[in-house]
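With one protein chain removed, the remaining protein chains of the complex are shown where they sit.
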Amino acid sequence: MHPYDRFARWWLPVGGGAVLATVLTVGWATQPDRFSRAFAPEQPIPYSHRLHAGSMKIPCEYCHTGVRKSRHAGIPAVQTCMNCHAVTRTDRPAIQKLAALARSGEALPWKRVHRLPDHVFFDHRPHVAAGIACQTCHGEVQEMEVVSQRMSMRMGNCLGCHRDAHAALPPGSPPRKGPENCNACHR
Amino acid sequence: MSDRAFAVLGLFDTPDALLSAIPRVRARDLGRLEAYTPYPVHGLEKALGLKKSPLAGMVLVMGLLGALSAFLFQFWATGIDYPTVVGGKSPLAWQAYIPIVFEVMVLFATFTAGLGMLLLLNRLPFYGHPVLASRSIAAVTRDRFALSVEAAGAELDVEAAARALREAGASAVEVVLVPPEAGPYSPNALLRGLLSVAAACLVAGLATYWGIKLMPVLPPMVHMEDQPRVNAQAPSAFFPDGHAMRLPAPGAVARGYLPYGPASPEEAAALPNPLPRDARVLALGRSKYETFCAVCHGPLGDGVPTLTSAYGAKPANLQSRTVREYPDGVIFHVITRGKNAMPGYAWALTEEERWAVVHYVRVLERAQNARDEDLK
Amino acid sequence: MSVPAPAPLPEELAPPRYLEGEVTPGALDDQVLAFPERKPPRKWFVAFAFTAALAAAGFGFIGYTIATGIGVWGNNRPVFWAFDIINFVFWVGIGHAGTLISAILFLFRKTWRNAIARFSEAMTLFAVMCAGLFPLIHVGRPWLAFWLFPYPNQRALWTNFRSPLLWDVFAVSTYFSVSLMFWYLGLVPDLASLRDRTTHPLRKKVYTVLSLGWRGAASHWVHYEKAYLLLAGLATGLVLSVHSVVSFDFAVSVVPGWHMTIFPPYFVAGAIFAGFAMVVLVLVVVRESMDLRNLITLDHLEVMNKVILGVSCLMAYSYFMEVFTAWYSMNPYLHHIFRQYVSGTYGWAGILTLCCNVLAPQVFWFRKARRSYPVMILVALCVTVGMWFERFVIIVISLHQDFLPSAWHVYLPTKVDFAILLGSFGLFFTLVLLFARVLPVIATTEVKAVLPGAQPRHAGGGHE
Partner (left out) sequence: MADDTRPQPPVSGRRFWISREEGPGEPDARSAVWNEFPEGAADPPELPADALSRRRFLALLSASAALAAASACSAPDRGTIVPYTERPDEVVPGVPNFYASCFAEGRRAHPVLVRTREGRPIHVEGNDRYATAPGKAPYRAVADLLGLYDPDRLREPQNAGRAVSVPEAERLLAEKARKAREQGLPVLLFTDAVLSPTRARLLAELRKVLPGLEVVSYEPALGEGEERVLRSLFGEAVNLEPRPEKAKVILALESDLLSGEDPALVRAFAAGRRPEGRREPLARLYAAEGRFTLTGSRADARFGVRTGDLGAFALGLLRLLVGEHGVSLPPGAENLPWPERPLSSLLGAGAGEREAEALARDLAENRGAALVVAGSHLPAPVHAAAALLNLALGSLGKTLGVWPWPTAVAPSGRGEAEAALERAAEGRYGLVLFWGGNPAHAFPGHPAFGEPRREVFVRIGLHEDETAKVAALVLPEAHWLESWGDFVPRPGLKALRQPALRPLYPAARQGEDWLLGLLRALGGQGAEDYARFLKERWRREEWPPESPVPFERFWAAALHEGLVPGTPPPVSAPSAGALGPHLCGASTPKGLELVLHPSPALYDGRYANNGWLQEWPDPVTKATWDNPLLLAPADARRLGLKDGDRVRVSEGGRSLESAVLIQPGQREGVAALSLGYGRQALSVARGVGTNAFVLLGREGERVLRGVEVEKIPGRKPVPTTQTHHRMEGRDLVRSIPLKEWARGEGEKREGHPLVSLYPDQEFPESKWGMVIDLSACVGCSGCLLACQSENNVPVVGPEQVLKGREMHWIRVDRYYEGPEEAPRAVHSPMLCQHCDNAPCENVCPVNATNHSPDGLNQMAYNRCVGTRYCANNCPYKVRRFNFLEWTAHKREPETLAFNPEVTVRPRGVMEKCTFCVQRIEEAKVRARVEGRKVADGEVIPACAAACPAEAIVFGDLKDPESRVSRLARSGRAYKVLEELGVRPSVTYLAHLRNGPEDSE
């Protein structure tokens, strides 16, 4: 067989196939979603949702008070921790650090776990009002020692639920859809 | 080079000579006849008995297929998958799809015509064809016309063919041998080749993977995801304390937030509960109670917390006589300002919500201390 | 059989000669296919250096534009499109002549096209490449230009198939693919000839690979000719659609001066017009510098010039029709804009367009003019300039004063605009020069097929 033919009939398809396979694999493996999921940064205070929300059953909204009032669920103020920790577990180093921050007023920079691009204006209120549980999007936070991202935060994922909200809504809710128009999220 | 002959080529100087030679050689039935010419010579196909090209039909079918797929794709994408209203037209309005339907039709048809001819019908590229290795090919692609008697299954009678061609007027005759049969590949070479392809892909793939992982989006690609505005709860490099969220100025009164007046429970005792005791208020009170109060005071208000872990102080029993005898205003005051180890909850509960909780606490008390008439 | 020698015809009545002197297939090869093997003359290098520098500068300014934003151009509100789209339409138009010559004239069996088809097709490709550049760089965020293609994505979004710009994306990319296919198919037998005559090992390798093992088998020619015919047919439809689609960019809008039903045929005619002028321009240079006077005869040029004259009249008709439509519409916005075409801030551009496109080619009514280098070069230059300005007139003048006078604003191009325009010319001529250097500029196979005596006499004759 002529070497050129060998090339054209063997290596061209094989190489092309290999390149295609590589591109597809890398493309699939590097979806922003894959990188962003399971993102669980170490927090400045080793706060455990498993302990507080899981074992102690403190409702989510006790701390994330903004969720029915604001677009943002809100990370609780340091003082919210001090509601209990002014008297509880004051011997722990982390609590002492917290107390020091509460006294000094210095910033407590929690690492952001869920980040939507700035051009997305997500609003917690209608979702909570529709009866969608926090866990639907944020995962079983009450079982997480360190909070990590569980959901996809891509537009496709938002739309998926908006087009068929059945699974997210509490049982027995009437069938409804979320808006699909641009302005619903982008302003 | 093997000595098996593939073909015998006879070169002719003019197309006429070629054309007149074909029936003569063809009559001998020495093998498959083929002509090689520098340009299409009309009449050859008839002389050689070649079939008509099926290309036109292929092109028609593929063109229609292209048109149909373009139409269906546009219709699905715009009308069904993500219906968008544009310029007041219904998502299903199809008229505007026609230009793309036409273009895709032409694209499919063209590729069928071009690639179909080359790859499917003419089986090109074929670099190892014996004729390409012949001496005559240079003449053929220049200005000579070759008639070739080719082995068709059986062994070629080289002598007879050469004779026939010469007799038909060929100015020169060349025997074209079958090139040596080099097997496709030795397993080793194949393995080496495949491995190196795999290795190259792996290296490139990993490099891309890590590149994307470490540098997912570069400016300016990123430039609307991270806008130079200050979002809620953002950090700040400008304010020395690192908070972009600021405290209101001391003494300033925001709309809807008149400062809470009473300084002591006694002062607050006279405050009347402004809310009616209706289902909406009680539902509100209940949801807020269960979120903020039940953790310590217990869902029944009996001071048995839902917190499983011990809290440093003992929460009050709302069912106690003392609490039950508090006027509403005192409970409101305690919720607002806190008491002992309990912090105030004005940060979490609006005034309305606090009064609703007061109502709900009353309901809890009543439920646990039902009077006779309640049982009737 | 002796036939008395016919009395010599007067020159005017003699049939045009598309070959000078005796041309045999071998001689043709030796003349045309030898170019790639010879070291090009000094002037080629000088020209190449010049055009490549121009192209490089153009790309530099494109880089600058992308790094800074298209605010470095003169575009403003309301003239949101200016040089960028003018250049796009201009270059797409230039491309049309090639397809016309290679496809439409092929279908009409005008064999004189064979000598110039290759060159025109190559120019089509290069012009479309130049054209394709502009939609990409003219967008505000060029790094996201891939969003113009409908591909499945995580945003679950599709493109807007109702937008003429998207039609453009499909039309221009289809046009490029089809032209490439057409050009390459034609090249394959020539590449085989080159492969078999060259002695240089590297060139041999390259030509071998590119010629795909073409061996001129009669069974291949059958399919080949069919394919060529089909492609010509498809390309004819395509070429008419492409500039129609480009004209939709304007015709489908509401802008007075753009919203015209005559635009599709008018744009196609204009495209052919500009393209022919460019072909004439390049052909004259090629004919002289590559010593191809026997293959590209003055009769070739003359017939080209006749086409230019004819299309010029068509353009005049289009202009007239446009003006008539505008007048007849009783639309005050349209009336205003048509007055602006010949008066007002940019009136000179409209007048220049009319002079260049309608008046200048009229000189071709005279045979002398049609056969005179200076005249045809001048007219071709006029037409090229005129057609560029025609797009300027359509785009800039129409935009700068549309419905609300409060939004009117003049437009002034910047140096960057000019640099990128020149850069596109640099790119075009660089590619032309490279092409002339490495590939056969004349479709030898096609010319061979129509040489006297190329086809067997009893098989129905050739195409003479």
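For reference, chains read A, B and C in written order, and residue numbers begin at 1 within each chain.
Keep this in mind: a residue touches a chain if its C-beta (ideal position, glycine included) is under 8 Å from a C-beta of that chain, and two chains touch if they have at least 3 such contacts.
For clarity, every value in this text was computed on a predicted model and none was experimentally measured.
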TODO: Sort through C:Asn75, C:Asn357 or C:Thr384 and give me the one touching the missing partner chain.
DONE: C:Asn75
TODO: Could you tell which one of A:Ala18, A:Leu108, A:Met144 or A:Ala165 touches the chain left off the display?
DONE: A:Leu108
Open item on the list: Can you tell me which of C:Ser253, C:Asn294, C:Thr325 or C:Gln362 touches the chain that was removed from the display?
Closed with: C:Ser253
TODO: Extract the touching residues of chain A with respect to the undisplayed chain.
DONE: 35, 39, 41, 65-66, 68-72, 74-80, 101-102, 105-113, 115, 117-119, 121, 123, 125-126, 129, 179, 181-184, 186-187
Open item on the list: Suppose we count only contacts with the excluded chain; which residues of chain B make the list?
Closed with: 84-90, 93, 95, 213-220, 222-224, 227-239, 242-259, 261, 346-347
Open item on the list: Contact with the hidden chain only, please: which chain C residues?
Closed with: 64, 67-72, 74-81, 135, 138-142, 144-145, 147-148, 157-160, 162-166, 169, 249, 252-255, 332-333, 336, 399, 401-410, 412-416
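Operating definition for what follows: only the chains that are shown with their structure count from here on.
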- [ ] With chain centres taken as the means of their Cα atoms, state the distance from chain B to chain C in Å.
- [x] 37
Open item on the list: On a C-alpha centroid basis, what's the spacing between chain A and chain B, in Å?
Closed with: 21
Open item on the list: Using Cα averages as centroids, what's the distance between chain A and chain C in whole Å?
Closed with: 54
- [ ] Hunt down the residues of chain B that sit against at least two other chains at once, touch-wise.
- [x] 82, 125-128
Task: Multi-partner residues of chain C (each touching 2 or more other chains) - done: 156-157, 208-209, 213
Open item on the list: Quick check: in the complex, which residue numbers of chain A touch chain B?
Closed with: 1-6, 8, 10-11, 14-15, 18-19, 21-22, 25-26, 29-30, 32, 35, 51, 55-59, 61-62, 65, 70-72, 74-75, 77, 79-80, 82-84, 86-90, 105-107, 109, 117-119, 159, 180
TODO: Can you check the complex and tell me which residues of chain B touch chain C?
DONE: 14-16, 18-19, 34-46, 48, 50-53, 55-56, 59, 63, 73-74, 77-78, 81-82, 84, 86-87, 89, 96-97, 99-100, 102-104, 106-107, 109-111, 113-118, 121-122, 124-129, 131-132, 137-138, 140-143, 220-221
TODO: Name, in rising order, each residue of chain A that touches chain C in their complex.
DONE: 4-5, 31-33, 154-156, 159-160
